[in-house]
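Heads up, one of the protein chains got dropped from this complex, but the rest are sitting where they should.
All chains are identified by letter, namely A and B, in their written order; residue positions are counted from 1 within each chain.
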Amino acid sequence: MSVYDKLKSLNISLPALAVPVAAFVPYTRVGKLLYTSGNIAKKDGRPWVGKLGAGVSLAEGQEAARSVAIDLLATLQAATADLNAIRIVKLMVLVNSTPEFTEQHLVANGASELFVAVFGERGQHARSAFGVAQVPLGACVEIELIAEVD
Amino acid sequence: MSVYDKLKSLNISLPALAVPVAAFVPYTRVGKLLYTSGNIAKKDGRPWVGKLGAGVSLAEGQEAARSVAIDLLATLQAATADLNAIRIVKLMVLVNSTPEFTEQHLVANGASELFVAVFGERGQHARSAFGVAQVPLGACVEIELIAEVD
Partner (left out) sequence: MSVYDKLKSLNISLPALAVPVAAFVPYTRVGKLLYTSGNIAKKDGRPWVGKLGAGVSLAEGQEAARSVAIDLLATLQAATADLNAIRIVKLMVLVNSTPEFTEQHLVANGASELFVAVFGERGQHARSAFGVAQVPLGACVEIELIAEVD
């Protein structure tokens, strides 16, 4: 099953490529390695603002992480024009957290599970997730990704 | 002196491979590059909970970082089956910190010095260390690593 059939079966349409909010580009490539910029969570086209442990629930954080993963798919599509050529190598998941919230790994699953659902074995990745003091524009989640391109 | 002889001389036995707490894998490889997931500090098999600057001392933080480095050795062993083929390229050391604690670099030395002791010149690595708001499960230290495999 191609990645595009899988996306259709999951009822996911690729959004427009997220435009960086500052002086950088959405991705760079060195040989087979593709590095994306950190993408912040958005809701209805605006930053998905909030903090885990202070108003944003675990379920909302997971949904935000999943939405960032979908935005990252659009970045990978723009970078390679063929998602079937992609393997997900590593995620860094930044969770906007109070000093008490300790379920960053469960928030990050919102993204990780989407990648495995879409790419299957080629979606299995290494990952770091942790709680940060803030994220640009106050977004609740930010994710950067390293992929391998065939 | 092989890495295994060195480990014996340091009285270090490799633990079991740390099982990810969520939807990801312990490591991925692209060509010669090996990426590990972030490993959290553990004590007696459970998360080593606490915050530097609020109850966890510098010496404890260093010991926690050293224990994560030993867990990462087990990951590298599982990934390559021969630690003599490994060079340590880069560490990212996340220290669960109050907003006032500023000795993340000294905490991180607990891991860095272990890698140099075990691998010698091939253990010399680039590194970033910084203080984060929280770490999954409340652990005091989390470390991810990039290695080169011969």
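As a working rule, a contact is a pair of C-beta atoms (placed from the backbone, for glycine too) under 8 Å apart; a residue touches a chain by one contact, two chains touch by 3 or more.
Fair warning: this is a prediction, and the values are worked out from it, not measured in the lab.
In the full complex, the hidden chain is touched by subunit A at residues 20-28, 30-31, 33, 35-38, 51, 92, 94, 98-99, 132-138, 142, 144.
For subunit B, the list of residues touching the undisplayed chain reads 31-33, 89-91, 97-106, 108-109, 112-113, 116, 124-133, 146, 148.
What we mean here is this: only the chains that are shown with their structure count from here on.
Centroid to centroid, with C-alpha atoms defining each point, subunit A and subunit B lie 25 Å apart.
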